[in-house]
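Every protein chain but one is kept in place in this view of the complex.
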Amino acid sequence: MKNTTPKPGLRWSTFSAPSRFYALAGRVVPWLWAVSVVLGLAGLYVGLLVAPTDATQHDSYRVIFIHVPAAILSMLLYLALAFWAAWGWIFNARMASMYARALAPTGAMFTFVALWTGALWGKPTWGTWWVWDARITSEFILLLLYVGYIALTEAIDDVRRSAHAGALLALVGVVNIPIIYFSVRWWNTLHQGSTIKMTGTSMHQTMQLAMWLMMFSFWAYSFAIAFTRSRAIVLEQESDTEWVKALGAAPSEGKA
Amino acid sequence: MSHVLLSVTRRDLLLARRRQVEALLPLGFFVVAAGLFPIGVGPEAHLLRQMAPGVVWVCALLAAMLSVTQMFASDHQDGSLEQMLLSPQPLVGIVLGKVFAHWLSSGLPLVLASPLLGVLFDMHRESIAWLALSLLMGTPILSLLGAVGAALTLGLRSGAALVFLLVLPLTIPALIFGTGAVLAVDGGQSPQAHLSLLGALLIVTGLGAPWATAAALRISMD
Partner (left out) sequence: MRLDPGSITWLRGTNGSGKTSLMRILAGLSLPAEGDITWAGLPWARAGADARQSVVYIGHANALKDDLTLVEAVAFGASLSGLDDPMGRAGTALDAMGLRSRRDAAVRTLSQGQRRRGALARLRLDEAPRTWILDEPFDALDAASVDSLSRLIEAHAQRGGAVLLTSHQPVSLAGSCEFDLEPFRATP
């Protein structure tokens, strides 16, 4: 029978070893924050001050500079979560599973922000806080998928079972998203629901610039937060290993 | 595979028959929950007729989720599930057998009780028939999806509540197509498109869910 002391280094890629990920991510995180803040400020400047006022919606439309990037990121992060969780399951790669778990709260947050800014936009535009538009309804369901993933992984104490169960759930979610989106759009046309249209048919160039800036800012922010949270998860789950003990870090460090 | 499927179904149905009262609880919930709506909303026939397909379908969803954790819980506790995982028979076949038994004992009664609810909601005879048909095609989907949820939450303290959260979002397409079919009939149109989509959903779920359930069982029993 083989000896069962866990070895920190694994076979191939740099990031697959939790100890090395911890070190590398730690170095990269400040830069990511810097990028995120710079792009964010630039995006807000362009979006709030430079982009022209909309003819019909005046200044209230400007919330889309948060709404649209947040919505896009909420979907991207779910795909990333599913990808890394599946990787961790198939190849039994602990780091991948930890990273997927770190992505979930941020993805859920962006989904919530998208819904909330959608409501803020809806109120002055259509007079109601909530509209059962196909995209907003799908976004709401996406929030439920995130919450489900977080609830399941938190409810299972065993690390391996939690990671693999989460991976299966995320994959089931990813497969179902097109089906759900299709059915919600179908439902929406059935009931002649309203559709949220972007401001006019073509967007002014500065508006597009603002959106792209905000999107990349959110993207950098997501990496920064996910790396930070992953590092905390690594400390928690690898607290028995030599290198963590050497760090002198307390195993129950709060998640940033 | 059909051999083990039938033997598992037969055994599960036998067990359900020996605990008949427990097996009929979801049906009781279905009728009571749906019956609360007219009382809560008011007996105006026009309003009831409009909300009937949605109310009946949602109550069917909830009733199905109530009973779904039982699919594996008892076997998990007495060690039978371990033996199923170790069996040389394909696990997917065993899962299908259990899902089929669950549908026969929990889902089919809902289908048979739906006309009663249709009458309570003053639905037209034609609409009632289509409602029952939509449930006939939809309740197996609920059992299949519920099995995945039950397998993932096996043995967890909050398992029953978690199953609701995990599975209900996935059942939304079935809900939309099922109620859409009845609403189409109410509106004088053909329900064919909705039922075709529901049928396609049933096939896709029937192919994918047992595999996902088997994988989830192995994960949960690791």
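A and B label the chains in the order they appear, each numbered from 1.
We adopt the following convention: contacts are C-beta pairs under 8 Å (C-beta built on N, C-alpha and C of every residue); 3 or more make two chains touch, one makes a residue touch a chain.
In this text, all values refer to a predicted model and were calculated from it rather than measured experimentally.
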* Which residue from B:S87, B:S158 or B:Q192 sits in contact with the chain not drawn here? -> B:S87
* Touching the missing chain, which residues of chain B? -> 3-4, 7, 11, 14-15, 18-19, 74-75, 77-80, 82-90, 94, 221-222
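As a convention for this text, only the chains that are shown with their structure count from here on.
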* Counting in whole Å, what is the centre-to-centre distance of chain A and chain B, each centre being its mean C-alpha position? -> 32
* Asked: Given the complex with chain B, which residues does chain A contribute to the contact?
  -> 141, 144-145, 147-148, 151-152, 155-156, 160-161, 164-165, 168-169, 172-173, 175-176, 179-180, 182-184, 186-187, 190
* To do: State the interface residues of chain B toward chain A in the complex, per the touch definition above.
  => 148, 152-153, 156-158, 162, 165-166, 168-170, 172-173, 176-177, 180, 183, 197, 201, 204, 208, 212, 215-216, 219-220, 222
